[in-house]
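Of the protein chains in this complex, all but one are displayed in their positions.
Letters A, B and C mark the chains in the order given here, with residues in each chain numbered from 1 onward.
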Amino acid sequence: MKNDYSPHSAIIKDIIVEAHDTNTYVLEFTDKKFQKDFSWCPGQFMMLSLFGIGESAISISKVGDNGSLYSTIRNVGNVTNSIFNLKKGDFIGIRGPYGLGWPVDKLRDKDVLIVAGGMGIAPFRGLINYIKDSRKNFRRLEILYGARTPEDMIFRYDFKDWRKIKNSNLDLTVDEISIGSRSSCKIGLVTSCFPSMKIHHRNAVALICGPEIMMRYAAKCLETIGFKDEQIYLSLERRMKCGIGKCGHCQVGLKYACKDGPVFNYAEIKQFIHPL
Amino acid sequence: MKEKTIKVDYIARVEGQGALNLDITKDGKIENLQFQVFEPPRFFESFLIGRRYDEVMELTSRICGICPVAHQITSLRAIENALCIEPSQQTKDLRKLIAISAHIQSNVLSMYFLSLPDLMGYESIIPMAKDHNKIVKRGLKLKKLGNDITDLIGGRAVHPVTMLVDGFSALPSKNKLQVIRKRLKEAKQDAFDTVDLFSEVEIPEFTRKCEHIAISDPKEYAINKGRFKSTEGLDTEETFYRDHIYEKQAAYSTALHSHVRNRDSFMVGPLPRVNINFKQLSSDAKEAAKRSGIKFPNYNPFVSHLARAIELVHDIDESIKIIDRLQLKEEKREITCKSGYGSAITEAPRGSLYHGFDLDNNGIVRGADIVPPTAHNAYNIEKDMNEFVKTIIDLPLDEITLKCEMLVRAYDPCISCSVH
Amino acid sequence: MDAYTIEKKDMKILLKRFQEDYKVFGPIKPGLESKFDEIKSIEQLHLDYISTVLPPKKFFHPPKEAMFSYKIEKGRFTSKEIKQNEKILIIGIHPCDVYALLKLDKLFSGDFKDPYYQNRRKNCVIVALNCVKPSEYSFCSSMNTGPFLDKGYDILLTDIGTKYLIELGTKTGEKLIEGLNLKKATKDNYHEKKRRLETSKKKIKKSMDALKISRIAQKNLHHEVWFDLGECGGVAGSLPCLSCGSCTFVCPTCYCYDVYDTVDFSLKSGTRNRELDSCQLLEYGEVAHGGNFRKDRKDRIRHWMLCKFGVAAGGSNSSCVGCGRCIRVCPSKIDITAVAKAIGGG
Partner (left out) sequence: MNKKPKMAIFKFTGCAGCQLEFLHLEDEFLDLLDLFDIRYWKMIKRDNDEKEWDISLVEGGISTPREIEEIKQIRKKTKFLVAFGDCAIGGCIPSIRNWTPQMEVEDYVYPDTSSIHSMKVTGIGEYVKVDEILKGCPPHRDTLIELFKSALLKIRPRLRKHSVCVECKFNDNECLLTSKKMACMGPVISAGCGAICPTLGRVCEGCFGPMSNPNAAALAEIFKDMGLNDKDIKRKFRKYAGMSPEFRMEAGH
């Protein structure tokens, strides 16, 4: 019997420093055939595995032309910290991809609003590139990205390209800017950009990913400006031990974040993510 | 007037926190000799008041992490004496077996880990493990055997849990006991080798005749019960302990100093035990003693190491004997509280240990009195030191210091216990 | 399929047959706190037991198990699945526990399969036992999972007085009793079985509305009973929950587990393991930066109850089978049927 818990071996081809606590790892499977057959969609994640340490759910932020996987990782705990100690050429285990990604079909011919907080931009990168590549299928694209400081922002090298996307806008907000920094970011919450958005809620879909409090708040704000629950999608973070709907940890109401998510329609899970 | 000052701020390779101080004057006199115990007291006797009889053993266990078993058994027996309970033979046997296992563990720890590095010229067992791997492995193996027995009967090696007033909460499995029996048999050779090792290593020539005390029983090598006997004619029951032993406080030490009434300091421990109860040792242990070439009774405190090794042989023999006679049947226990005083003396690895408790009608402790072996010995260590230094006075300072420490370690003091 | 009977005193014949091919497990003590353990001789087998502490789940989804052994050489890892291929037979599983296994079967299959569970399940023969002496805590009859069984067994036993009725559910079961020369079951035997079923049903005192409960629970996500359970108690005489987790570990349908690695001192090899986990425990919902999705006790016990009412991700596959274990082991006397009643699903 095939063992779904068994990780495939992959090699770290490159490491891109994104912020003081965040790196992007470019990974290639040692099994080339496996790499060729690997298919994914934006918003999906994989389980990165280091034997002796454990496993972590990490979004796929991009798949390169040769099929290499890009994963952007913030150093927060055991597995992520140990990944930070790895070098180019080191090996790592991968299982996946898992979960359902962003509802790309539902975005067709719609205005797309992307709201990202902190690491929450990682699963969007693939989607933004996808929209860029098949631009005519989508209407206006509005990207709101908030971080703690300008230095905490990741994918900064992509901003230029993103800004070039037709009929789109990229707004950056931060909590604070250190004195002397030449940042063009606004200070404030991502939600503060809502009023200046040039999209119309009636024909729009909002996608949110970030810390859970931020997502709850952003969803609330969207409701007040006319978004219906059904038009809002969230990508949730939960503790995940198996990634395949067996270990139970990622339950959100009647769903597993790993199998039925991590992207959920707000209407579906609203009652479970708001505290009692 | 001082010519040399011996000062050890924190004596290494003993349990607990103690220091050593003494001055040697120009004319070879010893002054200001102090075995300073600076271990902070935990005041067990005070906080035991108000606790229930059935948790006393659990609490006193925490007096010492090396000899918790001895404290547990002594407490249990003192409480049983207060409640007029005579436990079954099975309980006594199991208690003896676990007490012996604790002796094995503690004595091996003292011999191999704490003292042997001195005798073989190492700062500790850590560098010694490289050069004398076989010896260190033997020590580890023997210690593990002791621990595993405690583990099996008591549930865990440090602060075991199964012993209750008048019985056990669970009995060990027979199969596992048989496995232990086999290991005991195999360990016999290691025990002989230990005796050989400690009869070969060089120890200081030093004898001081002082009063040696241990509990004693004509029928068996006493561990958990016996008459309180000395080499100077003391021979009494545990109930009358306080008629004979009293304590004085020294300002520099948190451990009290014990005295025999109308006499002087005294020694307890493996050497006094072997001296007083030589007859009751197993024949192999006696044989091993004979082969060592050392004559007992012996009054060189450094012979304590050898005494431990001889006891090790005996302990293994005795354990096998007990395992062979154990039936292991579930027993019923019924306890009725009543007021009264009960006391008990047992032989902890380091020597005689006294507990006494006063209970009220509901089994609540009204008064507690605890004298651990190292409290018995603390004053005698000073007395020995006083004489011993005179015999090595011409050595260089650091050698005198080392030898003084070695004398302390020969007693294997358990300083936390002594302060408790 | 044919059915047979066997005199109780002859059960050792059956056991002996089982032991020829299988390692046999069964209840080893009478009463409520029995335990499934290896049966070496007939004296150890206590089919008169009422319930066990841990359900037979422990054989298929054990409290702790090693999943992989791994080695790291020059930075590269190799891992090997740890397989367990022992053939076992469990005798005396009650209907509720069999139903629970059927639920777990679903949970551990699907798009992703759990090879460990499935492997063990495949290697096990189930000799079930209809429940003629339900405990004071059971409510299987209202969950349609007992007291008698109609599927999920290889062999099914029913105590019909001095004999057991033996019914066969699978070819494996049939093969197992081949050639034992057992007496064919009579109409009377079936009659007696039916009579026993009726008396057994009558003994069951607790109940819950299996059909309605999940719908009702979903409508009552913010009912005050959750707060009472978590913080003040007083739900049918209960005290507040202790978060001890006992209820989840004795639950035959709770499946959640944690995964962790161990290494040996070389730091180069070890095992990847899993261990049962529980949503009642604080650590279950922890994530990075001090986040916890169910920090409050009331959220945790709510989640547990909802899961058992079929309103969590396990769906009906993790819902209650009415064995009553959680009621029995709860130090705070929290009774899931009373909670169901409190929200209107009693």
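FYI, contacts are C-beta pairs under 8 Å (C-beta built on N, C-alpha and C of every residue); 3 or more make two chains touch, one makes a residue touch a chain.
These numbers were taken from a predicted model, which means no experiment stands behind them.
> Any idea which of B:3, B:31 or B:55 touches the chain not displayed?
Considering all chains, including the one not shown, the answer is B:55.
> One chain isn't shown here. Among A:27, A:53, A:115 or A:147, which residue touches it?
Touching the chain that is not displayed is residue A:53.
> From the list B:6, B:22 or B:63, which touches the chain that is not on show?
Missing-chain contact among the listed residues: B:63.
> Which positions on subunit C touch the chain that was left off?
The list for subunit C reads 32-33, 35, 52-54, 58, 63-64, 233, 239-246, 249-250, 260, 262-263, 265, 267, 276, 278, 281-283, 297, 328-332.
> Residues of subunit A in contact with the chain that isn't shown?
Per the touch rule, subunit A residues meeting the hidden chain are 52-53, 77-78, 81-82, 85.
> Write the list of subunit B residues that the hidden chain touches.
Here the touching residues of subunit B are 10, 12-17, 38, 40-47, 49-52, 55, 58-59, 62-66, 68, 109, 113-114, 117, 123-126, 129, 136-137, 140-141, 143-144, 147, 155-159, 161-162, 164, 169-170, 249, 251-252, 254, 256, 405, 414, 416.
By definition in this document, only the chains that are shown with their structure count from here on.
> Taking each chain's centre as its mean C-alpha position, how far apart are subunit B and subunit C in Å?
Centre separation, subunit B to subunit C: 51 Å.
> In angstrom, rounded to a whole number, how far apart do the mean CA points of subunit A and subunit B lie?
65
> Taking the mean of the CA coordinates per chain, how far is subunit A from subunit C in Å?
Here the centre of subunit C sits 39 Å away from the centre of subunit A.
> Spell out, as numbers or ranges, the residues of subunit B touching 2 or more other chains.
Correct list: empty.
> Sort out for me which residues of subunit A touch subunit C in the complex.
1-7, 9, 51-55, 76-77, 89-91, 93, 211-212, 237-239, 241-242, 244-256, 259-260, 271-272, 275-276
> In the complex formed with subunit A, which residues of subunit C make contact?
For subunit C paired with subunit A, touching residues are 67-68, 70, 72, 75-77, 79, 81, 107-108, 110-115, 118-119, 221-222, 226-227, 255-261, 263, 267, 270, 272, 274, 277, 279, 284-289, 291, 293, 296, 298-299, 302-303, 307, 311-315.
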